[in-house]
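Here the structure is laid out as C-alpha cells; the discussion comes afterwards.
What you see is the complex with one protein chain gone and the rest in place.
Right, subunit A next:
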Amino acid sequence: MRGKAAQARWGGGVWRRGGRMSSVPGLQVDCEELLGAFQEADTVRFERFAELWRERRFHTIFYGRIRALERNKLTKKTLEVAQQYFLPPYAFQIRVGALYLLYGLYSTQLCQPKQKIRIALKDWPEIHKFQQDLINSQHYDAAYIFRALRLARAFHFTAMPKLLNYRTKKKIQENEFKEEFKEPSNRVNSLITNDVLEELMNIHDHYQKMKCVISADKSQPDKALSLIKDDFVATLKDITLEHQEWQQNRMKLFLNAKETDEMLNKKEQGNLLESEGSERANALARIKYKSYSAVVEASKSRRHRQVKLESSESGSNYGKSPSRSKKASRRPQLARKRDSLGIKGEMQVAKETVTQHIGMPVITEENSDEEEVSLPKRKRRC
C-alpha cells in the first residue's frame, strides 16, 4: 500500500500509459486533431485558429491538480510535442498552425517562470526561412506572432533539440510523421528548382553564344546547329507547373474520397473513385501525349547521331542532340542525378522525358571520367 501511494505521489507511474511519442498520453492526438481541423479550414489566419482553439477550450490542457515539479515536466513535454509540427517535413500550413499552437501553449501554461521552447541550431535556418516566407507572402498575423514569441523570450537557443544522456532506449521509437500533414512530396519540383532553371537559362545563353561564334553569321547560329528549342527553359517551367497543379488536384480528390469514405455508403464511394480514376487516366494521357510530342519535335534528321550520344547519356534518348559545348561537361551531376532516380510508373516516365528534354548533353571526347560512368549503362542496353 505504501509503495503504491509513493508511486502515485510521484505521479510518473500513472501517467506514463499510452502516448505514442510523449509521456503525456493523449496529447499528440489532441494536437493533431486541432491541426487537422486547421488544415481542413484551409487557411493560415490566426483568427480562424483561435476560433478552433476556443471551441476545444485548448487552454485547459494544462488543468488538473498537478504539483509544480510535475507541472514543469509536463509543460516541457507538451511544448516538445507541439514543436515537432513546426519543422519540416510538415507542410507550410501545418507549420503555421504549429506556430499558433506553440504561441497558445506557451502563453497559457501555468508554470512560473514559463517553460521555454527549445530551438536547435541546426533547425534555425529552416525557421528563419519560414519567417522570411511569412513576411514575403504577407501573412502578417503569423509573422507578428513569431516576433511576439521572440520578444517574449520564449525560446531557448540550444545545441540540440533534446537533452542527451547516453541512455539507450529499450525500444527505439520510429519517428513517425503524420502523413496528411506533410508537404506532398514532389520530386519533379525538387529536381527543377528556380536555381536549376536559372542555371539552365545561363547555360542555354552561353550555348547560344557559342553557336553564334562558330557560325558563319556571327549574329545568328547556323541552321545546322539548331538542335534545341530556343524557349525550352520556359516550356520546362510550364510543364512543371502543370504537373504540380495536376498533383494538387489529385491530392484533393484523394482527400475527398477519404472523407466520403467515412460518410457515404459504398456505392457512392465507388462512383467517386471511378471519377478519380478517369481523372487520373486523363492526366496521364495528357502527359504522355506531351512527352511523345516533345520527342517527335526533336530533330528527326539527327537521329542517326544517337549512337554517339549513348556513350554519354543514359536512359532513353529519343531525340537528344549532341552539342560541342564544353560548358555542359562541367555539369555531369545533372545527368547522374537523373540516373539515380528509379523509374516508377508512368508518372516517372513523364518526368523522365521532361528532364530529358532539358538535360544538357555530356561531351565524351577528352573526358574519360564520363565515359567510365556511363560504361555499364551501355553494356546493359546492348
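Worth pointing out:
Assume contacts are C-beta pairs under 8 Å (C-beta built on N, C-alpha and C of every residue); 3 or more make two chains touch, one makes a residue touch a chain; residues count from 1.
One rule holds for everything that comes next: contacts and distances are computed from a predicted model.
As stated in its UniProt record, the chain not included in the shown complex is "snRNA-activating protein complex subunit 3", which appears among "Cysteine desulfurase, mitosomal", "AP complex subunit sigma", "snRNA-activating protein complex subunit 3" or "RecA family profile 1 domain-containing protein". What subunit A contributes to its contact with the hidden chain is residues 1-2, 4-6, 8-10, 14-15, 17-18, 24-27, 29-30, 46-47, 50, 53-54, 56-65, 67-69, 72, 103-104, 107-108, 110, 113-114, 116, 118, 120-122, 124, 128, 135, 138, 140-141, 143-145, 147-148, 150-153, 155-160, 162-166, 168-169, 172.
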